[in-house]
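Apart from one protein chain that is not included, each protein chain of the complex appears where it belongs.
So, chain A:
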Amino acid sequence: MYIIIGGGGDIGYYLTKTLLNQGHEVLLLEKDAARYQALSEELGEAVVRGDACEARVMEDAGAKRADVVIAVTGEDDDNLVICQMAKRRFNVNRTIARLNNPKHEKIFQKLGIDITVSPTKAILSLIEAEIPTTRFVPLMKLRRAGLDFVELRIPAESPTIGKTLREINLPRNSNLALIVRNNQPIIPNAETVIQEDDEIFALVSPEGEDAIRKAFGALG
């Protein structure tokens, strides 16, 4: 893929390096002369000095044949304009913008930016996953299998405490993969007895999520 990245801060720099390593064709645009110098010593021709908001710079960068344009400057207004200009003037199929202010998500979506990434929001959701009151956390979607990988913690009031897995009614198409108890992994079998504060990792179909949540008495 040909990927153009606007903004050579830390995110732009590491993104460029990673994507180059993955074998993509990458061009990083940085408008600040001193920062450009520092970047070009390591990235060589993969970095060009210029403002990704400028149509001429994007034209020279070959924006017309770019598969993706990613805007990761520290200013949301710059990121918005980079993506809108790429879409409108160069018909770039996919635009991705970094959001510095998570509240800008709505306006970016309304204005046609394909994907927005908010580090603030990402960190918030990680914190929420660590807070004990949130006891049901979707970890990963296995899209092709049509299953979700979820984590839940057994609360003190769970009706399953002291029961073996054999005695618990689990929804169809679900499977307990792992129990973590006092930081020790346990591969569960029918005779495993559930205890308070057990962390359970399970594969479950989207329809079964409510049932598994209810079966273990998990909140949230």
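The rule is short, and it goes like this: contacts are C-beta pairs under 8 Å (C-beta built on N, C-alpha and C of every residue); 3 or more make two chains touch, one makes a residue touch a chain; residues count from 1.
By definition in this document, contacts and distances are computed from a predicted model.
Visitor: Look at the options "Methylaspartate mutase sigma subunit", "Branched-chain amino acid transport system permease protein", "Cytochrome c-type biogenesis protein" or "RCK N-terminal domain-containing protein" and return the one that UniProt uses as the protein name of the missing chain.
Guide: So the chain that does not appear here would be "RCK N-terminal domain-containing protein", according to UniProt.
Visitor: Which of these, A:K110, A:R144 or A:R166, touches the one chain of the complex that we don't see?
Guide: Answering carefully, the residue with contact to the hidden chain is A:K110.
Visitor: Out of A:L80, A:I179, A:A202 or A:A215, which residue would touch the omitted chain in the full complex?
Guide: Here the residue in touch with the unshown chain is A:L80.
Visitor: Hey, which chain A residues sit against the chain that's not shown?
Guide: Considering the whole complex, chain A reaches the absent chain at 53-56, 75-78, 80-81, 84-85, 88-89, 101, 103-104, 106-107, 110-111.
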